[in-house]
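Pasting in a structure now, in structure tokens, and then I'll have a few things to ask.
Every protein chain but one is kept in place in this view of the complex.
Then we have subunit A:
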Amino acid sequence: MVEKKIAVRSQDANQRRVLDRATRQRRLTRQLDALEKDNFQDDPHASLPQLAKRLPQFDESNESGKKRKKTRGDHFKQRFRKNFQALLEEENLSVSEGPNYLTACAEPSKLPQRHFCAVCGFPSNYTCVSCGARYCCVRCLGTHHETRCLKWTV
């Protein structure tokens, strides 16, 4: 029991893989991007055969008779299919003057960074040598090594 506890921390430092700053930053960015996702599961309709899409839907059957005047040409349609990033680039804000979407973003906080255990969420005092994640006790470090540390989850 005692031996096992020690094993978590006292691995030979030379054998341990240590992530560099750029990689750590990339992982953080990925984590933050994941927090912007609408869904984590696949579209439940994605696995359906294409044919299913053409089946009449009850709510549409009575509408299709008199469709409103359509103003959507090809050009129109294309303009309606841009994602956020494309629209942002199109605005060309970095060269424009005055306050805009980019300048309105809040500045970095002047308060000191606070640290929380990546496993249990309580305040933490220690940093994982390999990946830079925070942990609060040996038990959490063990969990961290087993589940996340150098494994590319989430």
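Throughout what follows, a contact is a pair of C-beta atoms (placed from the backbone, for glycine too) under 8 Å apart; a residue touches a chain by one contact, two chains touch by 3 or more; residues count from 1.
Rule of thumb we're sticking to: contacts and distances are computed from a predicted model.
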{"item": "UniProt protein name of the chain not shown, from \"RNA polymerase II-associated protein 3\", \"SKP1-like protein\", \"Origin recognition complex subunit 5\" or \"Actin-related protein 6\"", "value": "\"Actin-related protein 6\""}
{"item": "Those residues of subunit A which, in the complete complex, touch the missing chain", "value": "28, 31-32, 34-41, 43-45, 48, 52, 55, 57, 59, 68-69, 71, 76, 79-80, 82-84, 87-88, 90-91, 98-101, 104-111, 113-114, 116, 119-123, 147-148, 154"}
